[in-house]
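Dropping a structure here in structure tokens format, bear with me for questions.
In this view, the complex is presented without one of its protein chains, the others remaining in place.
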Amino acid sequence: MKLKHILYAGALMLAGTSAAAAACENTVAAKSLTNAFPAYVIMTDVMKSCGNFEPELDKDHRLKLQDAFSTNPSLYTIAGVANATSVPLFEQELVRPLDDLIAEHGQGLSENQFIRVDGKVMAIAALFNTQHLMYREDILNDLGIAVPTTWDEVFDAAEKIKAAGVVDYPLGGYYKSGWNLGFVFINHYLGEGGSFLDENNMPALDKDKAKAVMERLKKASSYMDPEYLVSDTTFVTKQLQQGKIAMANLWASRAGAVNDPAESSVAGKIKMASGLMGSEQPASTVWWDGWVVAKNIPDEEAEAGFKLIVAAMDPEVISANNDAAVWLAKGFTPGPAAAGAAATAQAGAPAYPASKAMAVMHTALGDGLSAYMTGDKDADTTLADIEAAYLTAAKEAGLVQ
Amino acid sequence: MRFKTFLAFVGPSLFLMLIFIAAPLVTVFWNSFHITQPVYERVEVETCTPGFLAPTCTTSVVQQPQLDDEGKVITETTFVGLESYRNVLEPDRFFRAVENWDWNTVNNIRFWKALRFTLVFTLLTMPMVVGVGLLIAIVVNGTVQSIKGPVIFISLLPFIITPVIGALAIRWLFIGDGILTQAMEGWLQRDIALFAQGWTIEILMYVYRVWHVAPFAFVVFYAGLQTVNQDTLESAIIDGASRFQRLRYVIIPHLMPLIVFVMLIHLMDAYRVFEEVIGFSSQAHVISLQWLTYDFLMPDEAGTRAISRASASAMLTMVGIIVLLVIPLRRAWRDQRGTAK
Partner (left out) sequence: MSVPKSLRPPLRLKVLSNGFLTLWCIIAAFPIVWITIMSFKTPFDAFSANPLNVILGPDTLNKVDGLSLAEIAVGIALAWLLVLTARNWLPRQVVHYTPPGMIGFGWLVAALVFGIVTLILYMSVLPGVMGFVNPLLGPLGHDVLGLTTEHYQAVWVDRNFTRNFGNSMLVTAGVVAISLTIGTLAGYGLARSGTDLAFWLLIIALIFRALPHSVLVAGYLPVFIKSSEILRPIMGDAAPTLYGQPWAVIVVLVSINQPFTIWMLRSFFHNIPAELDEAARVDGCSHFQAFRRVIMPVMWPGVITAGLFSFLLAYNDFLVTSLLLDGQNMTMVPAIAGMFNRETTASDEVQAIAAAVSITAPLFVLVLVFQRQIVSGLTAGAVKG
């Protein structure tokens, strides 16, 4: 028992200790504001080991991002942002172009990490994220089901799994009302080749495609735990870990956790496959997460911040934490956990269409669709209401006249 | 007491309330009649984002806020009258639905949905809290001295526990195949999903609130029971009053001011119901007025907030609570007149 104890503790410690290996030294006080998922914990831990650095990890970081960077001096030196959260920072020019700093300190970075706006590098991406199929290899093999590649095949498979009764629910889905539900719709709808807005930011949902997607969402939900409207990514991850579901189209960043023997009762049985195809392209979107440097700070502080960013993405750090994320930085070797993400990207999944107007549309979709899912509204009314809600909000924000 | 002395006593408290409650309230009021938006221009931008192996670049025309010389966003503020209120209340749709007796449509307009729930929540939990609190107080008061202490201690737990934590604890017990859901499934021999439909979530919210607040009502009533006049009680017994009659004619009237007090506090707290919506993530089915305001205020991913609609919804919420408070306030006013004379 003692030995087991030690082994177990050792396994737990591993994730924490392997990060703080990078050699760096920071002399200028710096602060960061980022999201709070494991990849950021790893990177900020490295930065902390350089000294004079205070990270703030907050999943609600977007609440203060804009205000904190627009004040002078900026409250934070650097921030971790993603496709959508970077929009206000870029358009209000609250972050600085990094070309000079890259020339001076950024030799270790690769071209694929640079987010360019009009040719200038405004952010350094650290990791790549998308959504793809995770399935129980044993169940699919036992029932003789081929790995699904489209949603129709998923439904066929789900039907067979349901009939066999080997799990509680064949499918899992992060359909939590709000951002998640809106996001699921956006993915499916993009997979059908739909567009959301015209060039004047007026809503331009393709009704037929949207209705087809909504029907598909409803059909998918019939194979899920009936509490799907409160289930978020963590909940679906847990369902997979506890062997309650057989398939889920889930964020690539969760691929490591579902096969983690410390938490999963079905560790090793879950395999990754490409994101499911819509009729035109994969019904998944590509995301990046990365770093920006504030504009309203002295140049020397900016330089210190940039050096910290480079240190956090040192190849040694990345390879020591290889499976914690699909890294874009050098030192990453795609393992089995990243197979699904790679396949999805190769199949041509589009980038999430981040913009101010799209964010408003996303909110309108996320709030509006739950009434359809609960059966309170029919598809036509739901879509009309979503467009009306979008227009009201976009007018208030000044995005449409 | 002279005015100056009075001011010296009340001053610090008043000052804080003015700065941190009254002043924000004034800005909320002002915002509800105005809209502030950035001035946008259309620009063509080329953006390159990382792919799995190589970056992809796209060129598109986007709307961007104009910046002034100092790099601040240029904004325009316009007076819009009642438009934000209209956007929140959606009166056209509401009245059309009411004319057609179309309850479903009314319940699909967010504000009215929130109002419906908030009022039902407030008015339904109030008698439950008072009733359960009173029952526990009377039973505890009548029990053996030696177990009073532990019982009071256990009874107070739901009240002192951090609300966010309490709501989460309840959620763990019920969500998915939570332990209590399973117990119910075993008992009723059927599959139960409490978070799958509105009415079960709503019942869970009522139960949680009563569980959380009844202990407060209980201590207040229990404290009140300690001061019941024993002589009155004894003479009631001599007069042959039954147990129920003693409760009805001696104890309840004695506790009446406390019952009013608990009801008033509960009215105000229940009307602000918010933690339950967050804790049970019930927004697909059930939303409350405070949650609606909160939802308007939260920026979306690109940092846009619906400040004006949030302000309008906040003002409407406040009007609502003033309406609800009118009856108790009139009573207070009469009392005040009474004592002043």
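So that you can tell them apart, the chains are marked A and B in the order they are listed, and the count of residues begins at 1 in each.
The rule is simple: contacts are C-beta pairs under 8 Å (C-beta built on N, C-alpha and C of every residue); 3 or more make two chains touch, one makes a residue touch a chain.
Just so it is clear, the model here is predicted, and its values are computed rather than measured.
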item: Which of A:Asn141, A:Thr234 or A:Gln346 contacts the chain that the document leaves out; value: A:Thr234
item: Sole residue of A:Ser265, A:Ser279, A:Thr333 or A:Gln346 that reaches the chain not shown, by the stated touch rule; value: A:Ser265
item: Among B:Val45, B:Val80, B:Leu119 or B:Leu135, residue touching the chain not depicted; value: B:Leu135
item: On chain A, residues whose C-beta touches the chain left out of the figure; value: 1, 4-5, 8-9, 12, 16, 35-38, 54-60, 63-64, 67-68, 70-72, 75, 233-234, 237-238, 241-242, 253-254, 257, 260, 262-263, 265
item: Chain B residues that touch the omitted chain in the full complex; value: 1, 5-6, 8-10, 12-14, 16-17, 19-22, 24-25, 27-28, 135-136, 139-140, 142-143, 145, 149-158, 160-166, 168-170, 172-173, 177, 179, 182-183, 211, 215, 219-220, 222-224, 226-227, 234, 237, 243, 257-258, 260-261, 264, 267-268, 271-272, 274-275, 289-290, 293-294, 297, 310, 314, 317-318, 321-322, 325, 329, 332-333, 336, 339-340
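Keep this in mind: only the chains that are shown with their structure count from here on.
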item: Inter-centroid spacing, chain B versus chain A (mean Cα positions, whole Å); value: 33
item: Residues of chain B touching chain A in the complex; value: 35, 37-40, 45-58, 61-65, 67, 71-73, 76, 84, 87, 104, 107-108, 110, 175-177, 193-198, 280-285, 295, 298-304, 306, 308-309
item: Contacting residues of chain A [partner chain B, same complex]; value: 62-63, 65-66, 70, 83-85, 87-88, 91-93, 111-119, 125, 128, 168, 176-179, 181, 199, 201, 225-230, 232, 235, 239, 244, 286, 288, 290, 295, 326, 328, 341-342, 345-346, 351, 354-360, 362-363, 367, 370-371, 373-374, 376-377, 385, 392-393, 396-399
